[in-house]
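Up next, chain A:
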Amino acid sequence: MEKFLVDLIGDNLITILIICVIPLLFLLPYALVAILAELKISAWIQDRLGPMRTGPWGILQPIAEVVKLLQKEDITPANASKLLFNIAPYVIFTGSYAAFAVIPFSSSFVPSNINIGIFYLLAVSAFAVVGILMGGWASNNKYSLYGAIRSVAQIISYEIPGAIALLAIVTFAGTMNLQLINQMQSGWFWNWFIFGGPGSAYKLFIIPFMIPLALTYFIATLAETNRTPFDIPEAESELVSGYHTEYSGMKFAMFFFAEYSNMFIVAAILTTLFLGGWNSPFNNFMQGPWWGAFWFITKSFFVVLLQIWIRWTVPRLRVDQLMYLSWKVLLPISIVCFFALGLYRMLV
Partner candidate 1 sequence: MSELRTIETEYSLLTDRLRVNVGPQHPSTHGVLRLEVVLDGEIVVDVIPHIGYLHRCFEKHAEAMTYPQVVPYVDRMDYISSMNNEWSYVMGVEKLMDIKVPERVEFIRVIMAELNRIANHQIAVATFGLDAGAFTPFLYFFRDREMILSIFEKTCGGRLLYNYFTVGGLNYDIYPTFVDDCLAVVKKVRETNAEVMELLIKNKIFIDRTANIGILPADVGINFGCSGPMLRGSGVPFDLRRVDNYSVYEKFDFEVCVGKGEVGSLGDCWDRNIVRMREMEESCKIIEQAVKNIPDGDVKAAIPKRVKPPVGEVYCRTETPKGELGYYIVSDGGLKPYRVKGRAPSFVNLSVLPEISKGYMFADLILILGSVDIVLGEVDR
Partner candidate 2 sequence: MKLQAKDIFDKLKSEFSDSIIEIKEDKGSDPFITVDAKKVLDICLFLRDTEELSFDYLSSLNGMDYKNNLGVVYNLFSTIHNHKITLKVILDKEQPSVPSIEGVWKSANWHEREAYDMFGIKFEGHPNLIRILSPYDWEGYPLRKDYKTPEYYHGFKVPY
């Protein structure tokens, strides 16, 4: 048995385990900070103070919330499909955690430096759909079912403009390896792909395509993570809570955790592909493996803050408008940008 395991994963089992756990060690504090950010930013936008009682300025509030969720009774509805109902939150979380395998945190740390990084990301990010449909269907609740159906339709629709945006970058960079893409963007911040990447003055021609492409990807990922204005699957005023209506306690917390982890994933991809990943904006200033992690997390967190900011500002779309936006607005834009970048790559 032992021999089989060693054959299967090689003799560096400890290393693999450590590498598997490092993103989790990052993710747990990140989720707490993101929850606090969500609470505080929403409060500031809405002209109130937000949580103030737990710790100084309420910074311990996320911990209190987690403790509350842990203590809550774990309810499984009597008529729910027990197995699916119970594993759905973990399936969703697995999907989002698996994506961390290829996220390049710094120049010397990426859990798995595979050559098909972007392809892998697209594959595992679709995994969440399975979990959502499982949870929504197994709850045996009409609202949950509606939420799940909407969510699946939405995520699959928005994968397409998102994927084309990623493909455009793949065409542009000529690689699917995220680490290589990052290395290409080193130097000053105008070498980032959102500003046309490194190159001659000809890149001025593609900047008008790169910025819409980045925005397209950002909007598509907002929809994929079910954030306002695309939070139709869990539209509070219509579907109570959508696919997680029936969940409580720790299982609900897993949904919540997966949502915040997904937010970080898409922010990290956006950072890697468009905002220079772990590169310092100022050439060699504060450049290096540790600084790389700092820049990467800072940029990603900035994108997460953008997501939070948008959530508390705009109202929600309707289902048909959501589909309209995806198929008739974002898709043509992303395709045009895709062709423009391909043309540029051919000519320059």
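Candidate selection criterion: all candidates are chains of the complex that A comes from, given by their letters.
Just so it is clear, a residue touches a chain if its C-beta (ideal position, glycine included) is under 8 Å from a C-beta of that chain, and two chains touch if they have at least 3 such contacts; residues count from 1.
In this text the structure is predicted, and so the values were computed from the model without any measurement.
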- If you had to name the candidate from 1 or 2 that touches chain A in this complex, which would it be? 1
- Task: Show which residues of chain A lie in contact with candidate 1 when the two form their complex.
- Result: 42, 45-48, 142-143, 146, 228-229, 231-232, 235-238, 240, 312-321
